[in-house]
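The complex appears here minus one protein chain, its other protein chains still in place.
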Amino acid sequence: MQAVGVLDLAVQALWVLVFPGVFFITTLALLWEWLDRKFYARLQNRVGPLHTGWHGILQPLMDFLKLLGKEDLTPAKADRRSFAAVPVVMLVISLTMCMFLPVVDMDPNTPGIQGILSFEGDLVLVLFLSTLMAIAIVLAGHFSSNPFGETGAARTGMLLISFEIPLILSVLTPALLAHSLRISTITESLKQLQPAYAWLMVLPFVVYVIALQAELERIPFDVSHAETEIVHGWQVEYSGKKLAIIHLAEDIMLVFGAGMVTTLFLGGPYLLEYIPLDVFSAQFATFMATSWVGTVYYTLVFVLKSALVVLLLSNMRTLFARWRIDQIVHAGWKVMVPIALFNLILVHVALTYIFPVLGVL
Amino acid sequence: MVRLGKMEGELIRSISKRPATVIYPFTKDGLNIPPGLRARWSYANPDMCTGCKICERVCPSGAIEMVECGPDDVRTKTGFRPICHFDRCILCGQCVESCPRDVLRLTDSFEMAFLSREDMVLR
Partner (left out) sequence: MTTPDERRVVVPPRVSIPIGPQHPALKEPGMFRLTVEGERIVDAEVNIGYNHRGIEKLAESKTHLQNLYLMERICGICSATHNGNYAQAVEFAAEVEIPERAKFIRTLTWELERIHSHILWLGVAFHEVGFDTAFMYSWRDREVVMDMLEDLSGNRVNYGMNTIGGVRRDVSDELRLRLLKGLDKLEERMEYYRDVAIYEKTFWDRVAGVGLLETGVAKRTGAVGPTARGSNVPVDVRFNDPTQAYAHIRDSGEFEMVLSDRCDVAGRSIVRVTETIESVRMCRWLLNNMPDGPIRERVRPRIQPNEVLARYEAPRGECIHYLVTNGTQSPERIKIRAPTHANWVSMAHCLRGGYIADAPIVLAAIDPCFSCTDRVVIVDADEHTLELVPLDVLRVRANRWYKENNRSSD
């Protein structure tokens, strides 16, 4: 009994720390940064990272290690402890959020693919955590007690208010379709829906991707960094280890964001299951859930789909200039929120009136 | 006329294009070094030099100094020859132009990094 418990604990620890936990996610984060930078550079007719590893694939890692070794300064006016706490808090929050991503099946007894953490209502918790992340950023700017940092923090706050709402509203659509607030159940039941439902997912997908871009503070929503205006805003006073951790946390947020799009809108780690053949039925799922083939297969599909999302996000980053904060708030409240609300109404109407009439269900 | 994402076409085209970056120290292709580049100073034609000191006088940055000819130098008429303190040279080419005997040149070797100031005295 005792031995089993210890073994169990060891396996759990392995999951959390190595795969699909901290190590896997960190690797993926650095990989996504590379992909993002490389694609960004190629779109701009440049070469991007080149010399460290194959086509510069190790460059993000090198940058991280280099930053770790740099001098770590704390401004005299800053509140020392809170200033130092913010990067850690950001890293922890972002890692925790990634624990909810269903990459491989962690619990074969329950149908669907679970992340390391999974329970009824975890979607709400994840959304809450992502808001918490933004608040950590606001605090980071505030604690550095620098006019640039404070302006950056204020802008982050505005960005958050404007784009958190469309983000949450767009997430509601898959939840409504799946009648659940559990991430794994949503993915599982979306798989079983008819293709007609895909049309309902288009609009929230677009809204979510745009809001995600804002959440990740990337162009055109990078007002809170805005290098030429407020010198990297809330990050301005961070250096050395703290900056390295902040960058890592941001990359992990990218993993989470791309993973969320994959999970909620692109069908998660399922791919072959969408082919309507008998082979890919319930037995297939059980087989995949219990053998190592499933681990490889689910991971691959997940990584591939997320990579596509990352490419999409990089393309957005390349295509636009930085909007001014008032224009962003304007876009958020006057365009994004109405679209998200309209979409919700559309989904409701479709589900209760149109689809039953058409006989889709 | 004004709309979002106007440049997408150009972006997509850029992916398949060769990058504009020249990976310089590894390759020099694409640097487009023109024939008339004004780079490293050289005392190219010592046989012709008369030691007239015109180059020293015109040099705007005082880079040229006239020194007495050493044992292995070509002896000029006045016994002086120019050397260039390359750390001061602004590569204007005025000395080349003003020299009456076509002695000096600005060559096209453009990699001009030196380890010490002594190395920068070009003879």
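Points to keep in mind about this one:
Order as written gives the chain letters A and B; numbering starts at 1 within each chain.
Going forward, a residue touches a chain if its C-beta (ideal position, glycine included) is under 8 Å from a C-beta of that chain, and two chains touch if they have at least 3 such contacts.
Keep in mind that this is a model prediction, so the values were computed, not measured.
In the complete complex, the residue from A:His51, A:Lys66 or A:Arg324 that touches the missing chain is A:Arg324. Touching the chain that is not shown, out of A:Met133, A:Ala153, A:Ile219 or A:Val309: A:Ile219 (per the contact rule at the top).
Where chain B meets the chain that is not shown, the touching residues are 1-7, 10-11, 20, 32, 34, 36-38, 58-61, 90-94, 97, 106.
Touch with the hidden chain on the side of chain A covers residues 43-46, 76, 147-148, 150-151, 154, 219-220, 222-223, 226-231, 318-327.
Operating definition for what follows: only the chains that are shown with their structure count from here on.
Mean C-alpha positions place chain A and chain B at a centre distance of 53 Å. Of all residues in chain B, those touching chain A in their complex are 4-5, 7-8, 11, 14-15, 17, 19-21, 23. The touching residues of chain A, when paired with chain B in their complex, are 41-47, 50, 315, 318-320.
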